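Omission of a single protein chain aside, the complex is shown with its protein chains in their original locations.
Now for chain A:
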Amino acid sequence: MIPAIVVDDVAADRYIARRRLAKSQAFAPVEESPDGASFLERFFTDGGLTATLSGAQSPCLVLMDINMPGMNGFETLEEMQRRIHALPGKGSEVLVMMYTSSDNPLDKSRAADFPIVRHYIVKPLSDASVAQIIEECRSARLH
């Protein structure tokens, strides 16, 4: 199973993502964070998500929204990368996919600059997008 976490300030969008991932039966556990700060706290705190992921065979999928109050998606990713660099060996455990309704070329370009970002998914999340995500995660199996 592929562990996943949805980072989005809109509860309905988190619900949609959760339902779409659940429908594929390929993701578990599926976590949610309503903003970047709470995601970072859960992901990097000892005993938090990183501990959950330690036994996973697949990298963790992070669906990251861009436009969020407080830290936006890009600021969250910058901080995430900074912390990952401080934890050698942790980078391969994460596959980030932007999950946004923005089709701004600047956002797409900026997302492409993050090495840990694999795809740019425009909302709403479709079954086809989920199938693509599963393929991506399986090709990057850890064990």
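Simple rule for what comes next: contacts are C-beta pairs under 8 Å (C-beta built on N, C-alpha and C of every residue); 3 or more make two chains touch, one makes a residue touch a chain; residues count from 1.
The rule is short, and it goes like this: contacts and distances are computed from a predicted model.
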| item | value |
| --- | --- |
| Choices "Cell division protein FtsX", "Sulfhydrogenase subunit gamma", "ABC-type iron transport system FetAB ATPase subunit" or "histidine kinase" - which one is the UniProt name of the chain not shown | "histidine kinase" |
| Positions on chain A contacted by the hidden chain, ascending | 9-13, 15-16, 19, 23, 34-35, 67, 69-70, 100-104, 106-107, 122-125 |
